Structures are given as structure tokens and as C-alpha cells.
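Accompanying notes for the structure given below.
All protein chains but one are shown in place.
First chain written, first letter: the chains are A and B, and each begins at residue 1.
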Amino acid sequence: MITQNNFWQHNRTVLMFALVALTMPLWFPLIGGYSGLDTKIMIFCIFVVGFDILLGFTGYLSFGHAAFFGISAYVTGIMLKNFSDNIIPAILVAVLAATVVAVIIGLLTLKRTGIYFSILTLAFAEMFDSMAMSMLQKWTGGENGLTGMPTPMLFDLKMQGDTVFYFVTLMAIFLFYMAKRIERSPVGLMMKAIKCNQTRLEFTGINARKYKLLAFVISAIYAAIAGALMVVYEPFVGHEFLGWHQSGEIVIMSVIGGVGTLVGPMLGAGFMLYFENVLSVNLGEQWLLVLGAIFMAVVVFMPGGFMEGIARLKKRYFTTVDGE
Amino acid sequence: MDMTLNAFTLSLLTGLQLGSIYVLIALGLTLIFGTLGVVNFAHGALYLIAIYLAVSINNALGFGFALILVPPILFIIGVLLERGLIQRFYDRPHTDQILVTFGLAIVIQELLKWVFGANNIPFSIPSWGNGIIMMHDYLPFLEGFVVYPKWRMILVVVAIVTVSAVFALLHLTRFGLVIRAGMRDAEMLQFLGVNINRRFMIVFGLGAMIAGVAGVFGGPVTQVSPEVGMQLLVPSFLIVVIGGMGSLGGAVLASILIGMAQSFTAPYIYINTIIIYLITVIILLVRPRGLLGAKGVFE
Partner (left out) sequence: MAILDIHQVSLSFGGLKALQNVNLKIEKGTTHALIGPNGAGKSTLLNVLTGMLKPDDGSVMFDGKPLLNVNSYDINQLGIAKVFQTPAIFPEMTVLQNVTIPVFAARDGSFNLNMFEGRSKQRPLIEFAEQQICELGLEKHMYSLAGSLSRGDKRRLEMAICLANKPRLLLLDEPTAGMARHETEKTIELLKSMQDGITKVIVEHDMNVVFSLAEKISVLAQGEIIAEGSPDEIKGHPKVIEAYLGEAQV
């Protein structure tokens, strides 16, 4: 029963995203955006979509995902400096390293309920941050960070400027599509059930713990890919890639955009980065204060974020008989 | 580890001092969690408000005024926060509570950064608290000349007094009885007609007030800058987890444990930075409910 028609329909959101993303260099400058910022937004779209698979589907709030972002970034940088300027082996090794760490942390932290989990993931983020500054200084550059990487190469292609943007954007489109596939699959269904009623899920024959770990690891992989791409985009890794601040930013992006919707958090990422780098020119140093206030307002009054706002507007102005 | 008695005593004292700051924050955290069931990610920010308030009042009117004014002001702030924000979240999932208090922490931190700037504000110790104590005068087993900063000893005393006061409140007063019963079963209390809302408000204010005391005495030690709040929150959370969420005795025990661990590993810088995390992981694996936590709370 699957026809070509269905493919386009089913993947409407992905295609719209692809269209908007690939044309970004054209329209982004019109609203004050600059080249390079669009790449950064795409990188964080990857980070945040993966994060939504954990928070949005299973409901587990991690304050530690920056650890995977940072670990991957550091390993990528180290690989580029010491092994080869080709980004492919660098990215692969980096993501693998972060994934291994993710499995360990996941096994330790997912045993407990959501509260413990949030606190413990926060602790792990801080732990890695400390470690990067102290005992791992030799490799991480300590407080000053990791610099001195060669121009990253995709085999014979120099990864600079627009090339990086399109590489990152293609990856983002692909990874968004994958996330959508996961959402539509039985795995996605089980993950969402965890958020609703974990006990009932277990009594219906499902090993919820394994699905939780899967969501955790998948989201960590997305974070790791984002971290690796970050280094391709900009040859610098700082210890702040690892700590609660970076993790917190992802949480803010996800909530403002709309947890659980996959596309919402990407809107949140775009909004936050745009706010931080473009709108803040007028607000100065206080952009985070304003954003924090917006975040709180969202949590209190519109917990579904942008996407809830859009749904409400739709309802008000485009009421249909049976809803969507 | 080759340590002289002198060095051991000093490490012990430092451990107590570190533990003192931790216990003052952890106590409020675990009290709020045990009674209201709220995980207050903004607790470090409450401490932040306390130190900025304390240093401002201290520099304008002197330490005495800071001591008298800051804790009550923090109590009021705590009450206002509970009534204005926190109470809307009692029926919402824990994740939402964490999110809103996290947002609050960021807003408070950024606000203070805006008003006071990002740099460290010097918090000078009052003259009567300045100086050193000749430890060898009090502890005959020490050899030779051994001194310890007076203010840090004062901090330890303050912590002991505060902890005792909280325990006295909880175990010797009727109010405390209601709170302790509520910590075990809030629903039951409501059925018995107890006005749980007012109690919640007071407990949150109390938690904030303890952070206020921490700020007044801890300010000179931890420094006054915007990052301090979150810097203290993470270890405090871990201490609450290690001690057992909702257990006050556990918070005290864990604070001492971690204070000692950090003090005695001070010469070994690399271990020192991660010792608290290692201890947390071990406790997690071996005794998930924490040292004195109630069984089944989070297993």
C-alpha cells in the first residue's frame, strides 16, 4: 500500500526542514544572521534532536549531555592534531569514545528515578569539566582549551566556510530523518510509553530499562556527532563544552521549542542562538537573563513551548471539525 | 600517607570547615525535598542572594546588621518564592519542578551578575573574627606552634549551632512534629485537617533562611561572585544523595564525610577534584538509598 505519494506525505516535516535549512545562507542574512552562525545552529539542531529522544520520549531529564558533546569534541580535536586532518576517522573515533562513556553513565544513572537521574547526570557533567581542567590537562589544554588544529579535510575537500555548512546541514537533515523513523517505529512507541506509565509498560512485557538505555545512548551519539562537527566548524575546544552550563542550554532550547516534538527543539535551538548572537546586540550582556525569564515563563504558562503556541494559534484561527 | 599529628589535626579541622558550608546548604535542600517533595535547583541561587546581600549590608552598615538582616530577608524571599512559584508545581511532574527551579537559578544568577558585575566582591571578615587561634593552647597533644584561622572555626561553630537548632525545632516542637509526620506522609496529614500549605510555606522559608545564615558566615570563605551558587549546588546535591534524600541526619553525616574526603585528599590535586564523584558512584552502587535514607524512596 506504500506509494511514492506516501513518502512525501510521511516525511513532510523532514522535507520542509531540508528546504529551510539548505536555503539558510540565502535568507539568514536578511534577518541579521551571519555566515557561520547558521552552521552553529545546524550543529545544535543535531544535538537537540537527539536530546529530545531522551527527554521528549522517555521523560528523563539529563543535565549531563554536554559531557558527550565535549568528550567527542576533545577527541576530534586530538585526532585532527595527532592522527590525520581527515575528519572521518576523527569523527568516528570521537563518537565511539563518547558512546562508550554514555553506556557506562547510562547504566549507572538510569537505575534510579528521574530525580536521582537528573542530579547524577549533572554531577557527571561537572566531573568531566573538572577532569578536563585538571588531570587531563595534557590532552585538553586545561583552562585555555585545545587549539592548534590543522584545517579539517574531508578527504581532498577543505572544510571551511560554506562547505562546512552544507556538510553539517546534510548530516542534520539525515539525522532528523532518522529520529523521525525512530519515533514512528515500535521502539519510539515503547520509549514514549515509559514517560506515561513505566509500571504498566513493564507489566505489558516490555523491558523498560533497556529502552531507556537505548534512548540515552542514541541521544548521546547525537550529542557526540554535534561535538565533533563543532570542531570541524571552529578549531577550538574549551572545558566549558562539558559542564552544566552547556547542558543547561540544551535543556532551555528543548523546552522553549517544545519537548517531544523533535522539530520544536530545533526551533528552540535556532531561537536561542539567534537571540544570543544577533538580538543580544541590543540587550548586551543580559541576553541570558532575558532568555532565562522566557524559559521560566514557558515552563509555567506554556510547557509545550513554541509548538504548543503554534497548536493553540492553529486551533483559534483554523478550527477544524475533528482536530489534527 | 605519612602524616604528623599536627597535619592530621589541621586536615580534620579543614574537613569540618568544608563540611560546615556544605551542611548549611544541604540541610535546606533535604528539608525542602523531604517535606515538600520539591527538588530545588535554585537553592544555590538562594545562597548567592545571601552572600550578595550580606556583603552589601556588611560594607554599608557592618557585619552585625548583615547577621541580623540577611537570614530573615532570605526567609521572606523563600516564602514569596514558595507562594508565588513553587506551589504551582506540587501537582506537576518532578521534571517540571526541576526545570522551573533551574530557570529560576539562571535568572537569579544573571540578575546578580547584572547588578553587581561578574567580578569577585571582597567580603572582609569583621575585626572580631579576624586572626588566628593558637590551636596548641587548646589541644595539648599538638607539637609546637599550630594555628588555625579564627573565622573558619567560627564557621564550624555556626554550623553546629544551626544544625542543632533545626533538629531542636523538628524534634522538640509541635510544628516540628507535624513537619516530620508530613515528611513521611503528606497526604495523611491533609486528611487530618492540618493546614499543610502554611507548613510548606514556612519550611521553604526555613530552608532559604538556613542558606541565609550560610551566606553571612560563608561569604568571606567561598567568595562573592555569580558562579559560586552553582559551584556549591552540585556538591550539595551529591551530599544530599549520599546522605539519603530527605534525611537530615544523613545530610550532616555526608557533609562531614565529603568535607573530610576533600580535606585529606588536598595534597593529591587530581583525586581531590573528583573524590566527591567517586564517593557518590560507590554509594550509588553499594547502598542506593544513601547512608541514612529511607528504604524504597528511590530504588
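Criterion: a residue touches a chain if its C-beta (ideal position, glycine included) is under 8 Å from a C-beta of that chain, and two chains touch if they have at least 3 such contacts.
Since this is a predicted model, take the numbers as computed values, not measurements.
Though it is not drawn, the left-out chain touches A in the full complex.
One of A:35, A:147, A:160 or A:204 touches the chain omitted from the figure, and that residue is A:204. Contact with the omitted chain, checked across A:157, A:189 or A:297, is made by A:189.
By the touch definition given at the top, subunit A reaches the unshown chain through residues 1-2, 10, 178, 181-182, 184-190, 192-193, 195-197, 199-208, 210-211, 214.
Methods note: only the chains that are shown with their structure count from here on.
Here the CA centre of subunit A is 33 Å from the CA centre of subunit B.
Contact residues of subunit A toward subunit B in the complex are 59, 61, 108, 111-116, 118-120, 122-124, 126-127, 130-131, 133-135, 244, 248, 251-252, 255, 285-286, 288-289, 292-293, 295-296, 299-300, 303.
Listing the residues of subunit B that touch subunit A in their complex gives 39, 85, 88, 93-96, 98-100, 102-104, 106-107, 110-111, 113-114, 230, 234, 237-238, 241, 245, 269-270, 273-274, 277, 280-281, 284-285, 288, 298-299.
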